[in-house]
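I have placed the structure first, in the form of structure tokens, so that the comments after it can refer back to it.
For this depiction, one protein chain was excluded, whereas all remaining protein chains were kept in their positions.
Letters A and B mark the chains in the order given here, with residues in each chain numbered from 1 onward.
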Amino acid sequence: MATASKSSDMNRRGFLRVSFAAAGGLFVSLYLEPRFAFAQEAGGQPQAPKNYPPDAFVNIRPDGKIVIQVNRLEFGQGVQTALPMLLADELDADWSNVIADLAPAADVYKDPMFGIQMVGGSGSIAHSYQQYRELGAKTRAMLVAAAAERWNTTPAQCRTEASVVHGPGGRSATYAELAGDAARKPVPANVTLKKATELRFVGKKVKRLDSRPKCDGTLKFGLDLDLPGMKVAVVAHPPVFGARVKRIVDDEARRVEGVRDVFEIQLAKGSGVAVVADKFWPAKQARSRLKIEWDTTGLDKADSAELWTRYKQLGSTPGTVAVSNGDVKTLDQLPGDKRIVAEFEFPFLAHAPMEPLNTTIRFDGDRAEVWAGSQFQTVDQMAIAEVLGLKPEQVTFHTEMAGGGFGRRAVADSHVQREAATIAKRLRGTPLKLVWTREDDVQGGYYRPMHFHRVEVGIGADGLPAAWRHVIVGQSITADTPFAAFVVKNGVDSTMTEGVADTHYNLKNHHVSVHHPKVNVPVLWWRSVGHTHTAFVMETLIDELAMRARVDPIAYRRRLLKPEAKKLLRPLELLDTATARWRNRLPKGHALGISCHESFGTGVACAVDVSIENKRPRVHRAAVAVDCGLAVNPLSVESQFQAGLGFGLSQMMAKGAITLKDGVVEQRNFDGFVPPYIIDAPMAVDVHIVPSTEAPTGCGEPPVPVISPAVANALARLTGKRYRSLPLVSL
Amino acid sequence: MPGIRAGLVVSAVVAVSLTVGVLVNAHDSNSTAQGLAAWEQVYSVLISPRCINCHTATNYPQQGDDRHRHVANVVRGPEGKGVPGLNCASCHQETNADSTGVPGGHNWHLAPLEMRWQDTNDRPLSSADVCRQITDRKRNHNLDGPGLLKHHEEEALVKWAWNPGRRPDGAMRTLPPLTHEQFVAATRRWVEAGTPCPQGK
Partner (left out) sequence: MATYQLNINGQRKEVNVDPSTPLLWVLREDLKMTGTKFGCGISACGACTVHVAGVATRSCIVPVSHIGERAIVTIEGIGQDTVGRAVQDAWVDTDVVQCGYCQSGQIMAAVALLKHTPKPTDANIDESMGGNICRCATYVRIREAIKNAAAELTKGGE
């Protein structure tokens, strides 16, 4: 949809633009500048916006359709429906005529809290809730002002419903009719948002806007992009991270029909060999015919078995202190039966989103155009610009719908985009789609790091933990990235200690320390980050303590939690009542598992009904109780939890680990690194939402941490064994 | 190809008469010993991955020389051909697909459970057990000795074991320990000796 824009009028509160569609219709776009308001609230200086694309947030079209721009990637989490809901509700828009669009990279679309355009930290709704409501309310105020002027009345005399302004004397006008006049009204500085009772669909179950095109094959993901003259590239990546190409024999590869070029390229780490072809299949065929000698001189060849030995040694010594409360020395005097000493192992994990990683770039010398499903538009745009010798604003960055991500599309070094840009630079003028095959993905690094935990717990006379000494070993995810400044404090990467250091359990004598070894394996946040392993450690230990104390696992947790841990106490209470009818009456051979964990501001309590079938855990039923503040779209919250539990079970899969031998990843594809299939996922999941009017918190990541410990706790009841190492290779 | 068929019938008749002859001249211990030796050769082929991977006792086929469980939760299904949505034919076509490493052959399917040559822990059954199965007409589609010989000589999926195509990594799949000719010859000697089976378990 080509638009030509005319007359931009900027003021301190926002700016408006009337644009004309190539087809001739009048398009009115309202541009508001939310970041300005946030900056002011924070006492900062407002920055002039730049590089605005057309239709910044709301476009009321003459045909009555209202196009709402979504300021971040949709990759399953439902934000493409939830953010428009917030805006449209305040706008009193006719929901059936709302169209959601993923916004390209631009300053105006930066996350109001993070200051870059991104998806992460389960912040989509939490951070843009206020922003989108205000945008809707301000747009509505301008439409009402236009109507009031037209009818010679006051805005107070007008009301709005389903994209229509109603005035005195039965007069009415549609938003589309008023849009032109409204665009000339000043953007109000302040608006009153609706009271909770006035909201029409926020807080109610609303179906996703993107379902139908995802069910009939019409929705285009990044990988589906096709541009005239486009070439496809695959890259032979080094078998050891950071290795460099020493010698290439490519005669056979070049003989594959459709292959255009084969050349060495610089990678974020080391170098690789790019194969450019007319289509994917010849590119892949040619790559398999390359003979490459690699130079691994001076590289650390990571080896899982060796790493475990090293981690275990490190874990037996105190590390950099993250928490030191009270006194844990009492532990050393306790008799064995009053002490639990537990060691936990967690392997590397691949994200393996269903849509393989890809990026399409056309480089035209003085500008470039990019199409990518990115969680990190700002970062990726800058990286591409750097590779191409451009300024970021010379790089038009389209956000493409992504087939999952789970953190994998938010990489500080933008290695996939750099790779694509490096190849596209050579192809100047020709669009280039870089495709990572599943093998590239599984073997390509950027994993959830390996972790080792050693925990000593002293048990008090009351059965509660009297002292807790905890050492965690694992690579820092953020070290050597710009995020270290925010996340690493006093040598402790808080993304590794979250869930332990800030536990809501009342541990008066609590000591946590860490080791961050350097390992030649790139690591990354994996949906719920540190909570992936810390929740497992905490919740299986708490369960063990409850069992030793012969106290009901829900009651034990409620007793041990700090009174201010409302986000966990409320879900536990709700879980207790909601599962009362089934949880203690399970069939023979089944067992109950309980866990609770707060992450990203959302508290979750979980109960599972588990048996053992074919030597694997079978989750017949799971129930979660969730406190995520106001559930903007309860249907989406329900879906995120139902499926997020299944995702979390990735950690339990028999082949759910990435391992390395002599520097080389041992798994190649979904035959070696196996995500949960339908038989591995819970058969039914009940989601109970704590009623709340508090500000919404995230639901993308919080489902993940609770499920593995809940299942492990159920298995412990079935087998009498405690499960301390993941994945669950055998029972 | 009626000519060939006729020829086979003739040889089958010869085989039958030979078998009968052996039985008539009962207690020809020399012949039985030769037959048992031939059987062990046949058995060495039957328990090779190319054959035994689809003669499982479980709900699934196996893959590879390590005989691991077939990926993607492929199941036997009511007729040994998988289930709707996940049939053998979902991947396996009439011939091998060497560019993608998927083996293929006409009517690709699992042998029925009564023809299992493994226990439920995926361990091959003993030579005696496999022999008893393969000669039990209630469990072998009612094949007599010549029928078995014909099966080994002509059946498409049997012959596939000697033309198993390339693996996904491009390498050729490994072959059974005997050539097809040797396998057929061993089967013939065993059949001619009256399909004797080893004693015991």
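FYI, contacts are C-beta pairs under 8 Å (C-beta built on N, C-alpha and C of every residue); 3 or more make two chains touch, one makes a residue touch a chain.
Keep in mind that what you see is a predicted model, and the values were worked out from it rather than measured.
S.K.: Please pick, from A:675, A:696 or A:727, the residue that touches the omitted chain in the full complex.
M.R.: The missing chain is touched by A:675.
S.K.: Going by the contact rule already stated, which one of A:499, A:644, A:663 or A:705 would touch the omitted chain in the full complex?
M.R.: Candidates A:499, A:644, A:663 or A:705; residue touching the omitted chain: A:644.
S.K.: For the chain left out of this view, which of A:66, A:93 or A:352 touches it?
M.R.: A:352
S.K.: Quick one: which of B:90, B:126 or B:163 touches the chain that's been left out?
M.R.: Residue touching the chain left out of view: B:90.
S.K.: Write the list of chain B residues that the hidden chain touches.
M.R.: Per the touch rule, chain B residues meeting the hidden chain are 71-75, 77, 83-87, 89-91, 93-95, 97-102, 104, 168.
S.K.: With the missing chain put back, which residues of chain A would touch it? List them for me.
M.R.: Within chain A, the residues touching the omitted chain are 75-78, 207-208, 210-212, 214-221, 223-224, 226, 232, 257-258, 279-282, 284-285, 352-356, 401-406, 437-439, 635, 639-640, 642-647, 649, 669-671, 674-679, 681-685.
The definition used in the following text is that only the chains that are shown with their structure count from here on.
S.K.: Can you tell me which positions in chain A touch chain B when the two form their complex?
M.R.: That would be residues 285, 288, 670-671, 677, 679 of chain A.
S.K.: In their complex, what parts of chain B are in touch with chain A?
M.R.: Checking each residue of chain B against chain A gives 71-73, 99, 170.
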